[in-house]
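After the structure tokens below, expect a handful of questions from me.
Here we show just some of the chains, and they stay where they sit in the whole.
In this document, chain identifiers A, B and C correspond to the written order of the chains, with residue numbering beginning at 1 in each.
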Amino acid sequence: MWRTTYGADRSHGVRPDGRVHADSINVRPQAELARVFDPFEDAARNVGTRFDAPWTTNVEDVITDPAIDAVVVASPTPTHIDLLSRSLRAGKAVLCEKPIDLDLERVDTCQAEIGALADRVMLGFNRRFDPSFGDIRARVAAGEIGDLEQLVIISRDPAPPPADYVATSGGLFGDMTIHDFDMARFFLGEVVEVTATGANLISPDITAAGDIDGAIVVLRGASGALCSITNSRRCAFGYDQRLEAFGALGMLAAANQLPTSVRFYGAQSTEVAAPYHNFFLDRYTPAYRAEIDHFVNAVETDSVPVPGFADGRAALVLADAANESLRTAATVKVNA
Amino acid sequence: MWRTTYGADRSHGVRPDGRVHADSINVRPQAELARVFDPFEDAARNVGTRFDAPWTTNVEDVITDPAIDAVVVASPTPTHIDLLSRSLRAGKAVLCEKPIDLDLERVDTCQAEIGALADRVMLGFNRRFDPSFGDIRARVAAGEIGDLEQLVIISRDPAPPPADYVATSGGLFGDMTIHDFDMARFFLGEVVEVTATGANLISPDITAAGDIDGAIVVLRGASGALCSITNSRRCAFGYDQRLEAFGALGMLAAANQLPTSVRFYGAQSTEVAAPYHNFFLDRYTPAYRAEIDHFVNAVETDSVPVPGFADGRAALVLADAANESLRTAATVKVNA
Amino acid sequence: MWRTTYGADRSHGVRPDGRVHADSINVRPQAELARVFDPFEDAARNVGTRFDAPWTTNVEDVITDPAIDAVVVASPTPTHIDLLSRSLRAGKAVLCEKPIDLDLERVDTCQAEIGALADRVMLGFNRRFDPSFGDIRARVAAGEIGDLEQLVIISRDPAPPPADYVATSGGLFGDMTIHDFDMARFFLGEVVEVTATGANLISPDITAAGDIDGAIVVLRGASGALCSITNSRRCAFGYDQRLEAFGALGMLAAANQLPTSVRFYGAQSTEVAAPYHNFFLDRYTPAYRAEIDHFVNAVETDSVPVPGFADGRAALVLADAANESLRTAATVKVNA
């Protein structure tokens, strides 16, 4: 039996990963939600009560509790490195939400400081644990489509976040594409070139905040394979999450997913399905579960969880490169 | 080069097979539309002009013309046997629309009279030539699903015919299910039992005319395989034509077909396709073409076309059995 | 807080509903698995240990425990009436697996004995709680397809049960179609006519045991709507569970469901999906959850759960009628 905790995310309403993790931990028989931390008392009490766990507004109660084996860091991005470092030094394993930080220099400093403890860090790139994407990844690795040549990722959010969120989130590349960058690396391995194109067609607020609200990013992997990522901050028909791996012998594709298998056939239209899942909490429910399973298992068996700290850093490098490509309107080479 | 003709169908607007055949013949380089016959001058002139062929209101012009090799009989059902017999005796091959006649006794008398000339008759069960159904039939024959155990046919017309059509058409089993009976025989071979259930839910006029407007018919083949046919005289979403062949090793299924591959994704619904084809002329266009090809080829090579006279008779036997089953609420055995 | 228990099913390996219910109860915060009963000590201990609950081989420990509010009866069919009656008389609510019993007379006797307590019985027709079927049912009720005219149910098991299971299960109509009979009633309301056709194409053992291994059953509802149920004891491609509700204005259909959204495209074939769910535990996982939710909620709010005792009896009436129709090769009228 081991114990964990998590820092709740108070900054805005759209990223309640913390609550999802708390629920996943509760369902897992080997894990117990030992303590809920949030500097805001209402939030801490609310989550603690809901999941029948002690709660605190003082992070020291978590860091110094020797009975706690692992910490889930789902707090605002600027607090990640501090909580991650202190938890590691206190001997705990850490599951840290992406991104580690928005500043590559701070990430490198942190990496130098934590050294080998990085092996006890897992990054919250939950899509790697999506059953459909995972199935494709395994089958590509097994050679089912021959050499991978093109990866097509379409990833659109249902509605744009508030402009003040964008101001501190790292922007579209830092808070949204970062997941797709990791997915590209999941399939391509190291990325050697980034070419980004952006658009401002949706949200004047986001434009005013200096960010884009749509993008197409093209990556080249070390093997020569190409990857396109198509992003939009708005998607009328729900959360659009698709992936196609195309290779010499064929293609494996994961389509969007529907809540039921029901279709309507009427005088005006046929085969009508419901809108897709509303957003990531609905779409990636099984992925969140499987992610915690992997983390719990790594803690229990004292093995290195994947994706790890280095994967978090690599995705940030790609986000930086994409921003540079956007600024220079040129391809940016990446030192893997 | 051979020549053909056809008797236009003046009785009602919904069965313009004749015009379709005329068009198919024109497209085929080996065939020429030699003459159009219709006792109604307007109809004869209209079709003749449209397809650039001589026309006549006197059927003798067709029967006695030695330059005509083959006749397509697409006239009202009561005239089929007369036109078919006279054409055969004049040395012509015949493609006769289904059914041969509504009265089994008359069909048997005709069969006795024409004797071996029956080999020069093809019946217009055009669905056998549908590329999807034909593909399934060939793959079942090749053993792809092992022994055939269950055949599911769903066959619904878009809208009910006028009640006066039903009065002379042979009713639902005689004018509509007759195609499904032939399809069942195409897959099952001989049928040994018929169990029919009918409904009157759609058209008071059809009910008043003494016919049903929906049905589920269960057939048993000589091999023991079961088949269900689901019919409705009305279908809001177009012409519903599906078939599933289920066997020991799997299933082959033909879904409905769409005019384009376009799908709409919106806030209320996703994967929205257009309504299905409006009716048989749209849905079975390639089948009509392939049917004429088969007939033309049989005439050219002097081989026996399939389906033939005996197939037309067998479908009528099943329609009679279905009507008897409906009347007695019991399974009716059929002497194959 | 209320408490429940369940009787484990030891008779054969293929119906482990009890374990599923135990899991569902555990997940539900308002319910607690109070005790596991099984006359076989190994089974009782095994399940109790797995779900962290006390276990017993003496059913009196359950019946006489005043702290237990509700009982889930998932034992072999012959024990249902006894356990159900005793539990009810001891003041407990009961969720009883289908069928109540194989003998209609015993069911009627039981009904007379329990009287108004029948309102505290829920029958385990879990498919009513399937999200797809439930969605269709609600939309039909809301008038989305107009009057319901035809219901098509296709329901095939992946592999035949052992012949000795069939001998005591009530046969195909009693153990398998019984779910489809309930589904038909869920949509049609009362059924007034049953016409059944059976086949013996799959299992010589089942034939030797005097049962059929495939069937097509046609039902007529009081409204005049028709329903076909197509059953097979074997299905190469998994658990085939589909339903189409066809009405005056259109159709609502629930297709089979896939474990992931992944499709393979290769040189020999395209859009290749995985086999369907293996069997009912995989396919109906959410239905089992929702079923327990409904039962727990009914116990908590002291309301009448649906489907209830009368629904269990009605499905049995249809199974009897289907067997009679099979024997007489005629339609059987049912007194609703």
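Everything below uses one rule, namely that a residue touches a chain if its C-beta (ideal position, glycine included) is under 8 Å from a C-beta of that chain, and two chains touch if they have at least 3 such contacts.
Everything numeric in this text was worked out from a predicted model, so none of it was measured.
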Number of identical chains forming the whole complex, with 3 shown: 4
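Keep in mind that, in the parts below, only the chains that are shown with their structure count from here on.
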Chain C against chain A, contact positions shared by both copies (same if over half, else different): same
Leading chain pair when contacts are tallied as C-beta pairs: B-C
Reference chain B; chain at largest CA-centroid distance: A
Centre-of-Cα separation between chain B and chain A, whole angstrom: 58
Rounded Å distance between chain A and chain C, as computed from the means of their C-alpha atoms: 40
Numbers and ranges of chain C residues touching at least 2 other chains: 145, 249-251
Residues of chain B touching chain A in the complex: 236-238, 256, 258, 264-276
Chain B residues touching chain C - in the complex, by the definition given at the top: 145-147, 149-150, 152, 154, 156, 193, 195, 197, 199-202, 214-216, 218, 220, 224-226, 228, 230, 232, 234-237, 246-251, 328-331
Parts of chain C lying in touch with chain A, wherever the complex brings them together: 27, 131-132, 135-136, 139, 144-145, 249-257, 259-267
